[in-house]
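Here is the structure we will look at.
Heads up, one of the protein chains got dropped from this complex, but the rest are sitting where they should.
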Amino acid sequence: MLRNSRSEILVALVLIAPFCAVYGLVFVYPTIKMLLLSVTDAPLIGPGEFVGLDNYTRLPGERRFNTALWNTTYFVILSVVPGTIVALLIALGVNRLSGRLQALVLALFFLPYILPVSVVYRLWDWTLNFQFGVAMHVLDWFSIPRIPVFKTTTWFMPAVAFVTIWWTAGFSILLFLAGLRAIPVEIYEAAALDNAGRWNTFRKITWPLLWPVTALVLTIQLILQLKIFDQVYLFSFGGRPNDTMVLVQYVYTRAFVSNQGGRAAAIAVTLFFIVIIVSVLQFQLLRLAGNSGKGDDK
Amino acid sequence: MTAANAGRWNLIGLSITLLTVFLAVLWAFPLYWGIVSSLKPENEVVRPYIELWPDTFTFEHYIFALTETEIGRWYINSIATAAGITILTVSTSMLCGYALSQLQFPGRKALYLLILASFMVPTQTLIINHFVLIANMGMLNSWAGIILPQLIHPVVIIVYKQFFDSVPKDFREAAVMDNASEFRILFKIYMPMNWGVTTALSIVVFIWSWNAFLWPFLAVTRTNMMTITVGITQVNDTFGISYASQLSAAVLAGLPVALAYLLFQRRVTQAITLSAGIKG
Partner (left out) sequence: MRNILKIGAGALAALGLTVSVAQSAETVLWWDFLGGGDGVRMKQLISDFNAAHDGEITIDATTLEWGVPFYTKVQTSAAVGEAPDVMTYHASRIPLAVSQGILQEITTDDWSAMGMGQGDFAEATWDAVTIDSKQYAVPLDTHPIVLYYNKDVLSAAGLLNDDGTPKGMDSREGFTATLQALKDSGSIKFPLGSVTGDGNFMFRTIYSLMGQQDGELMTDGEFLTGDNGDKLENALGVLAEWTNAGLQSTYTDYPATVALFTSGEAAMMINGVWEVPTMTDQHAAGNLFEWGAVELPVIFDHPSTYADSHSFAIPANAGKEMTAEKRAAVLEVMSWVDKNSLFWATAGHIPAYAPVTNSAEYKAMEPNATYSPLTANMIFDPKSVFAGVAGPMFDVMSTYFVPTLNGEMDPADAVADIKDELNDM
């Protein structure tokens, strides 16, 4: 290349400068500060004394931490795989439709995704209201006892996971639809000639060819749901906050309600590493699953 | 394939179609129910049976929400901060994505790896230090304070980089031959070519920012600086019955985005798939 490489470097630096400035300020710097804060007994604002790893070592003995850890795990279990399956099924259904009907049906499934979480909260808090919720009237029709969904620990997480799936499925549905459309029609035509049944066509063609999209959806969902806060915080209002706590909420509670910046940072750092480890593990797992899936095909 | 067999298949196919349509209607029912409830007087909302259509139609809750709360301010705050986040994120990411894709400079690999790594890092864990940072800068209760910590969207850079990568090298080489400056190449050749990507990414970032809850919730303590997503949960009538008025505020908060989506359905759909790195 003829161009002077020094001027190219200069141009590059100018181009990346704004981004690096922002990233340094709101990402790298806070991350480092968080690590430093987590080994002090500082309040939210202001300095603190160095306390070593005390903030970490006390975590396993804290009831609320254990509850939060379990609830977060439970929520991930309840939302990631089931959410992906629901989205896939809906996408398969929508994919069969065409024209205006498809656009309409897709719009109905997708609409919740663009709503703010507080709107989603109001809608479902109302729909599932124990005394006046329309869902409870439906239970009455079938003589099923009403369920105080957001007031019992048994139902809280499943209900929030359900609402979350309702809210975010639209995103995954779109990804699956894009994946389904990318599968060449000729393959299905060939399968039809072979007289392959619906199930076999799905198992031998659709599922393996869709696997990259499925893996992508699973990854996005997992990273997203580990960071759950908004819905749980809103739905736990006036309920049993200590029983329905999740990790980000615990960080929030320690830092902003109890004014314990150092202890909150230790929880944040723990979550930080949990997310990274789980993401890496899942990435490896999905790669393995993808490979073995292809192996089956042969 | 026999005729009877084909008929059976069609029947199954038809029932799947019907099921899909039925589920779609059921799926959207809470939206309908929320809107209908918000149009009833409070004492009809709590009737012990289902009324799919209001007995008495009333806009009183909407009038209340529009006149007695600062919802107008919240709209402005939401629009301003979401637009700010979108413009800043997309522009800085585009410049950086271009550099990563087309230019050689020291630290390029490291920067790219850092961006990839930040995919996994949960920004929610940084709330404490974001709060301290923004407080020290004196920017709580300001648009800038709401915007700054929300500028971390690594996916935007990655999508840009992929698209710049996919532009044939000939364009660039021809321009370089003409002695066009790097900035000229970016703004006159690459940007117009990726206009669709820019629109799509802007739409997605805007939706994300409009819906953000946790950070705007922490960064604002004055009601007149709240975004609409936060405002409708933080300011309300705690006492008495207020289901319908709360729902009307929620409908007002959700309506603009819902309408925007229905108007630009195709674009939003493309934008979403694109943001996940799928070229739809």
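Each chain gets a letter, A and B, in the order it is written, and its residues are counted from 1.
Quick note on the criterion: a contact is a pair of C-beta atoms (placed from the backbone, for glycine too) under 8 Å apart; a residue touches a chain by one contact, two chains touch by 3 or more.
Just so it is clear, the model here is predicted, and its values are computed rather than measured.
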Visible chains in contact with the missing one: A, B
Residue of B:Thr17, B:Ser242 or B:Gln265 touching the missing chain in the full complex: B:Ser242
Residue in contact with the excluded chain [from B:Ala144, B:Ala174 or B:Leu263]: B:Ala144
Absent-chain interface as seen on chain B, which is shown: 42-43, 46-48, 84, 131, 133, 135-145, 147, 218, 221-225, 233-243
Missing-chain contacts mapped onto chain A: 43-46, 63, 129-132, 148, 151-152, 238-243, 256-259
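The working rule: only the chains that are shown with their structure count from here on.
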Centroid spacing, where centroids are CA-atom means, of chain A and chain B in whole angstrom: 15
Chain B partner contacts - residues on chain A that touch it in the complex: 1-3, 5, 7-9, 11-13, 15-16, 18-20, 22-23, 25-27, 29-31, 33-34, 37, 44-45, 90, 93-94, 96-97, 101, 103-112, 114-119, 121-124, 126-127, 129, 131-132, 134, 137, 166, 171, 174-175, 178-179, 181, 195, 198, 213, 216, 220, 223, 226-227, 229-230, 234, 248, 251-252, 255-256, 261, 264-265, 268-269, 271-272, 275-276, 279-280
Contact footprint of chain A on chain B as seen in their complex: 1, 9, 12-13, 16-17, 19-21, 23-25, 27-28, 30-31, 33-34, 37, 45-50, 88, 91-93, 95-96, 98-100, 103-106, 108, 111, 114, 118-133, 135, 148-149, 151-152, 157, 176, 182-183, 186, 207, 210-211, 213-214, 218, 228-230, 232-233, 243, 246-247, 249-251, 253-254, 257-258, 260-262, 265, 268-269, 272-273, 276-278, 280
